[in-house]
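All protein chains but one are shown at their positions in the complex.
On to subunit A.
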Amino acid sequence: MSQRQVLQVFEQYQKARTQFVQTVAELSSRPQNIETLQNAGVMSLLRPLLLDIVPTIQQTAALALGRLANYNDDLAEAVVKGDILPQLVYSLAEQNRFYKKAAAFVLRAVAKHSPQLAQSVVDCGALDALVICLEEFDPGVKEAAAWALGYIARHNAELAQAVVDAGAVPLLVLCIQEPELSLKRIAASALSDICKHSPELAQTVVDAGAIAHLAQMILNPDAKLKRQVFSALSQISKHSVDLAEMVVEAEIFPAVLTCLKDFDEYVKKNVATLIREIAKHTPELSQLIVNAGGVAAVIDYIGESKGNVRLPGIMMLGYVAAHSENLAMAVIVSKGVVQLAIALSEEPEDHIQAAAAWALGQIGRHTPEHAKAVAVANVLPKLLQCYLRADASEDLQTKSKKALKNILQKCVHLPALEPLLHDAPPNVLKHVVGQFSKVLPHDSKARRVFVTSGGLKKIQEIKAEPGSALAEYINTINNCYPEEIVKYYSPGYSDALLERVDQYLPKA
């Protein structure tokens, strides 16, 4: 036996291993094969190959494992139970960049399924190794590591805190500054996942100087990057006034409004979410947005988009209007009520209707002028319809009722209230009649119109329990008119007249 022949045996073995691993990796990329692979015991076969002496085989084995774990949480759990993670973590620090990438892929695939799996990834010390990978020169490795960290952090606050404690945040912030788009995207997404849980985590991210770099990327032409950037900024600013102010101080303001015209739906949605998260904190921040023309832009955006995309915009209008009557007036003069009314009537989904109803209620609750602006947009019947619809969700019902009540209590624009007299249920009717009883004693023209339009007749037909607020209101209204008129319009008056005719004896 020559040396060559001896070596040939090894070479054959190596080739066979390579081929096996490659085939498995290829097979595992198709979902229909996975069950068969699992039943054939692929896990236990791949595990020793992770420790193979040839780097290519290691990488491909890791890749196959990653694909399997990516498929469902059972397989991911099998990876955890097979004690594969410690090996991966160990080699994550040791091996070359291709292997690191594959190993980070496996970790990501395992961590993505559930908090428990992510916790098990953390428990085997993956965070430190992943953080070290973030310092790697190769952007692909950084990307894979950032991705895995993001998937770990997205589950809950403890996991995110663990990621932060591992020192990932400054490195992720560095990753944002890299030239590669995909790396930027994933780093921004990871930051967003970290800071969505609590103000402290968001503060950590802010302290690492993330806001300035995120704000720079607002005008980036890449839509997917913009999605992540806006998501991260909104997750930062949602927690507290201070954080929101810091985001605003990055001078994002006129620039983000252009992104409301983006082609990408998610960019639009995330921008609107960001504006909403900033506006909801204080009147000053809302005022700043209004002064920058943000309300007009958001209203245009509500008009242009459909469905769930317009939801954050609708809520943003509600938040702005809720702060003060001045801001509500700003929403009204920016023609926000019309768009909200359209959204209320167009949208088939209950939760969007509920948001629109809530926003309208916030706009109309300040002064009679506001209520009038809302009422003339013909919103009240729609709100009533939402409230009375049989298949409406409970949330929609309560929101539309609250909105109706808020608007009605301020509304003195009687023509808009008239239709409600005819088809409102008693608990809404109470407010409507109350408004009439407040206005009619002081306005003679309105009294006249009220009679001619049949309102008085309708009022007489209402059956109110004596002593209730409704009865009191009706009484107040009746006191504004001469007794004959009230009698004339009360039901049964003709019978009473006829009775009198019967009883009348002509004088001889």
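As a convention for this text, contacts are C-beta pairs under 8 Å (C-beta built on N, C-alpha and C of every residue); 3 or more make two chains touch, one makes a residue touch a chain; residues count from 1.
Methods note: contacts and distances are computed from a predicted model.
A.B. asks: When you check the chain that is not on display against UniProt, which of "Spermatogenesis-associated protein 17", "MIP18 family-like domain-containing protein", "AP complex subunit sigma" or "AP-2 complex subunit alpha" does it turn out to be?
C.D. replies: Options "Spermatogenesis-associated protein 17", "MIP18 family-like domain-containing protein", "AP complex subunit sigma" or "AP-2 complex subunit alpha" narrow down to "Spermatogenesis-associated protein 17" for the missing chain.
A.B. asks: Among A:186, A:232, A:290 or A:456, which residue is in touch with the absent chain?
C.D. replies: Answering carefully, the residue with contact to the hidden chain is A:290.
A.B. asks: Just to verify: which one of A:56, A:72 or A:345 makes contact with the chain not shown?
C.D. replies: A:56
A.B. asks: Using the document's definition of touch, tell me which of A:10, A:137 or A:504 contacts the absent chain.
C.D. replies: A:10
A.B. asks: Can you tell me which of A:36, A:116, A:156 or A:326 touches the chain that was removed from the display?
C.D. replies: A:326
A.B. asks: Would you write out the residues of subunit A that touch the absent chain, in ascending order?
C.D. replies: 7, 10-11, 14, 18, 22, 25-26, 53-56, 59-60, 63, 98, 101, 140, 257-258, 260-263, 290-293, 295-297, 300, 326, 329-330, 333-334
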